[in-house]
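I'd like to ask some things about the structure below.
Incomplete set of chains, arranged as in the complex.
When the chains are written out, they are named A and B in that same order, and each has its own residue count from 1.
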Amino acid sequence: MDKIPVGILGATGMVGQRFIQLLENHPWFEITEIAASERSAKRRYENVMVSRWKLETPIPEKIRKMVLKECQPNLDCKLVFSALDSSVAGPIEENFAKAGYIVSSNSKNHRMDDDVPLLIPEVNSEHLDSIVYQKKKNDSKGFIVTNPNCSTIGLVLGIAPLHKRYGIDRIIVTTMQALSGAGYPGVASMDIIDNVIPFISGEEEKVETEPLKILGDYKNGKFHFADIKISASCNRVNVKDGHLEAVSLSLIEKASIDDLVSTLKNFNPLNGLNLPFSPTKPIVVLDEKDRPQPRFDRERDKGMVCTIGRIRRCPILDYKFYILTHNTIRGAAGAAILNAEYLKIKGFLEN
Amino acid sequence: MDKIPVGILGATGMVGQRFIQLLENHPWFEITEIAASERSAKRRYENVMVSRWKLETPIPEKIRKMVLKECQPNLDCKLVFSALDSSVAGPIEENFAKAGYIVSSNSKNHRMDDDVPLLIPEVNSEHLDSIVYQKKKNDSKGFIVTNPNCSTIGLVLGIAPLHKRYGIDRIIVTTMQALSGAGYPGVASMDIIDNVIPFISGEEEKVETEPLKILGDYKNGKFHFADIKISASCNRVNVKDGHLEAVSLSLIEKASIDDLVSTLKNFNPLNGLNLPFSPTKPIVVLDEKDRPQPRFDRERDKGMVCTIGRIRRCPILDYKFYILTHNTIRGAAGAAILNAEYLKIKGFLEN
């Protein structure tokens, strides 16, 4: 079987690197194009990336020699993964969609658009219905699908089964987010050594807003946001990868802790689809009293699971617990790849 | 004026070291006795502390040569500061109180006793009325006064003026606590490098309980706990000193953000008393969008203030903000010293 040719937009940044790492040996997709800013274009990837490749595994051999192109919709591929910086992602992604490309984007620019799915395949696959409208608007076969912000995705994936089963109306979440989430060079070492930074620009707004779209409905050509109130406090901590979130929430319908645990453990909507980036189960519930922890739990099941621990009563809302997800895998590149896999299996990549 | 002779119980641990450091050159108190476990007793402090002194300033010269005694109530001093481990603090502190010593304790053992003040001088000085009952029970001039847990004190000091003015009924707090709070050797480096530990044994219970006593009343010989619900999630982060807390709370009476800020800034109940360890004002409110931060704010005003920042509306409770306090100064040794200073100024150290 021939692999589907894909391109990477923004191939030199932290998330771009993750796309390249994760797509090496992907059974369905093959990177045929890499693109970046004008400054890097026309140069070999390995030359551009001297001292800039920041992953612990080496640059895949095949990619080393590839020449970066500009982010123009003349790439020889069918689908592009976008890891573009938000300062440029908006119009570039639109150009690709209008030119007939399928765009699986990690950028924030189009997430809240009223005809763009903000997709977590386990959670809101019915939002893909919006693609019809998008194609029509663009008068193109191309379209954009986005994945949520790296803090949002852990939160939403972890609470989605509870919301579906019992209803959730209030969430208070405090995040402890990893350095890799800020890109490169990102956080200066002088800012984070022996420190915590209790502020991440724009992050609390995203965490308080994106879940409402994801957990809402798509009906009659419109997104209807979920009626949930969220309060977020976002912090940067001295951890390489893995966003940890302390969550308290209120359920609309009563449930015991055992109910919660079994609902979380049984959640597996993609079961049987055999998507390469789908974890065995999207949620892992830990029993240990001091878990999840970023260093020990972020890599579970290819970094694609949401790990939950310390589920206990909250004296104010109903329950509280911790959620951990790998921010540059399940929270970024891995999410966009899973989205693309889901699009394929559902026939969205055909003709 | 002669200084008041004081002793340090548990002089070799992290908090004991802080007592020794902070009391060097204290204008009112002079360390005349240092005591520790039988194992260390009868040895010179400097010899016992080889590779164990963990503060950035050297052991004070005078203390170096002092010989450690056992924690028996035969010390030549009037007041003892207790930095004892909770596994032994209970009976030892009682023995001292019964033998006529005044005990200013940082240990948790007697904090919740029904005739022992859990004191923050700016907040609940009227709780000292319980000392009369304590003395009577002990049939002694001696008594015990305790200071709160290191996470509790920051929270309570920061919210006390709001509670007094507007009333608080619900608090959700997520702490990011420093390594020094776990003592020495405390947290293993292999556990915290590139990591966060979302669990501290017994901590959430203390943070959910101690404030109710402190913010409650003492009337008719009994403590009446405040009617506040608190939900805490406590985490250990890779920071040396300084506990940072993300707080959301509900006010009983309405107030604007400006009201909150001015209430916090004007709070200064010890004004005019000139206690050596009292900060200029107990609460500092920062305007910067990304503060307080442990490394940059923990040492403000001798490490004795509570720094508050990012005061903003909470979509679920009423307001949210951050609180930072130095956990081994305002959160431990400095708190016990301030308590002792307050006792002195109020005449409790006399005869």
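By definition in this document, contacts are C-beta pairs under 8 Å (C-beta built on N, C-alpha and C of every residue); 3 or more make two chains touch, one makes a residue touch a chain.
Small disclaimer: the values here were computed from a predicted structure and weren't measured.
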Out of the whole homomeric complex, 2 chains are present here; how many copies are there altogether? 4
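In this text, only the chains that are shown with their structure count from here on.
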As a multiple of 5 degrees, what angle does the CA superposition of subunit A onto its copy subunit B give? 180
Can you work out the whole-Å distance between the CA centroids of subunit A and subunit B? 42
Touching subunit B in the complex, subunit A uses residues 170-172, 174, 176, 193-199, 208, 229-231, 233, 235, 237-240, 244, 246, 248, 289-296, 309-310, 314-317, 320, 322
